[in-house]
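In this view, the complex is presented without one of its protein chains, the others remaining in place.
The block that comes next holds chain A.
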Amino acid sequence: MIKKYRQGAYYGIFFLFLSVAPFFLTDFRAGLLAKFLCYGIIAVGISLLWGYTGILSLGHGVFFGLGAYCMAMYLKLEASPSGIPDFMEWNGITELPFIWTMFKNPVFAIAAAVLVPSLIAAFIGYVTFKNRIKGVFFSIISQAVVVVTVTLFIGAQQITGGTSGLTNFFTVFQVPLTDSGTKTILYYVTVFTLFLIMALSFGLTKTRFGKILIAIRDGENRLRFLGYNPTGYKVFIYALSAAFAGLAGVLFVLQVGIISPEMMGIIPSVEMVLWAAIGGRFSILGAAAGAILTNSAKSYLSESYPEFWTIFLGALFLVVVLYLPNGLAGLVEKVKLRFAKKEKKEEVKHAGDSLVS
């Protein structure tokens, strides 16, 4: 019971902090925080997939990127008065490719941003999980998907914008993106989305379904002999976490204003896993907070000591792997336990006192 309230309190503090943060931050910092919140959404999905279900995907950058591109296509069309994006005109294209025409509709664009990543994940997941490919082999496949996708996006320069990606957006729903009012609204939309995603995920882990996820992590084969076919469960959670990443991509593009193949490549994909590991992959809140803290540290360090960041990230990861398998959330838990023990000892001491006197 007490534990329940304490959980609630942590979530409360977290969202209170996020709600008031813009009042204390410069516009630049608030913009960065908004970006980190998008990363937080991805980390929550990774916590479900990796922390709870034990599936390590090293390819979530792709799902994030696909979501971002879907939204970016809509924004790009809105920013192209001629109806044809600038980079296509430079390439001498005079008619909008068919794929692009569908993204004139914002509802379609946002739906696609969520559905395309989850359908691709469902497909990859079905093929691999059904054939009982797991562990490192799955992780390698997920990386291969990144390589293929990035190569395709760079290669299809005429429709994707190539290495420079999609950028130079001006408005969304006819509202200027650079307005501080728009920015504030987008920030709170992101906070609210993160809240919904976390609430949904936290809720899921508490259901019977959530217990099946843990059982898959602890002993997938044993679960088979209890009458479960793990394939469907794994596909579902993989697709769900891909959908989260896609949604994060939508919010990212709206606030950061650019998406390029590099931002969905191997390095960001691995970083996404690190956020969850550092924050604590067994905890939804830990993973989200991990994304925000790691990236805050990253932007602080790379502003002041740019050459240090990679070393620092590597060191941090080593420390977490070696000493904090449960991440920062685990550290909080440990400290709390120590205090609780102390308190108990004191209580016992007091009890002893009263017996004597």
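In the analysis below, a contact is a pair of C-beta atoms (placed from the backbone, for glycine too) under 8 Å apart; a residue touches a chain by one contact, two chains touch by 3 or more; residues count from 1.
One rule holds in what follows: contacts and distances are computed from a predicted model.
UniProt lists the omitted chain of the complex under the protein name "Urea transport system ATP-binding protein" (options: "Urea transport system ATP-binding protein", "Carbon monoxide dehydrogenase medium subunit", "NADH-quinone oxidoreductase subunit E" or "Cytochrome c"). Among A:82, A:229 or A:310, only A:229 touches the chain that is left out of the view. Shown as candidates are A:212, A:251, A:291 or A:328; the residue that touches the absent chain is A:212. One chain is missing from the display, and on chain A it is touched by residues 207-209, 211-212, 214-215, 217-219, 222-229, 232-233, 236.
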